[in-house]
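Let me begin by presenting the structure, written as C-alpha cells, before commenting on it.
Apart from one protein chain that is not included, each protein chain of the complex appears where it belongs.
Showing chain A:
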Amino acid sequence: MSQSSIIPLTEGLPGQRIRIHHMTLEGTMRRRLLDLGFVPGSEVKVLQRSPLGDPVAFRVIHTTIALRKEESSQIFGEIIGGEYHESTH
C-alpha cells in the first residue's frame, strides 16, 4: 500500500480494522501502549466513540482499550478492512 493510506488512529471510523504501522510517542507512554498490544504489524479495530468523540475504544488482542486523542493521534496505521460489526462488542 502507498504511504498515503497511512492514517492516525484518530481518523479511523467505528467498524474499521487498522494495521499498526508506526508510533511517534516516546518514553513511558510508548512502552505502555506497546505492552497493551499497539505493536507495529498488529491489528486493531475501532469500536466506538464516546459521546463527545474522545476517548475512542479500540479492540486489540481480544481486549478493549480506550485511548484519548493525545495518544491515538500519534499511532499510525493502514485501514485493512471495515464495515465488519462484531455484535458482542
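Here is the rule we use: a contact is a pair of C-beta atoms (placed from the backbone, for glycine too) under 8 Å apart; a residue touches a chain by one contact, two chains touch by 3 or more; residues count from 1.
As a working rule, contacts and distances are computed from a predicted model.
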Undisplayed chain, where the name is taken from the UniProt record, one of "Heme exporter protein A", "FtsX-like permease family protein", "STAS domain-containing protein" or "Small GTP-binding protein domain-containing protein": "Small GTP-binding protein domain-containing protein"
Residues of chain A (touch criterion as defined above) contacting the omitted chain: 27-28, 31-32, 35-37, 61-63
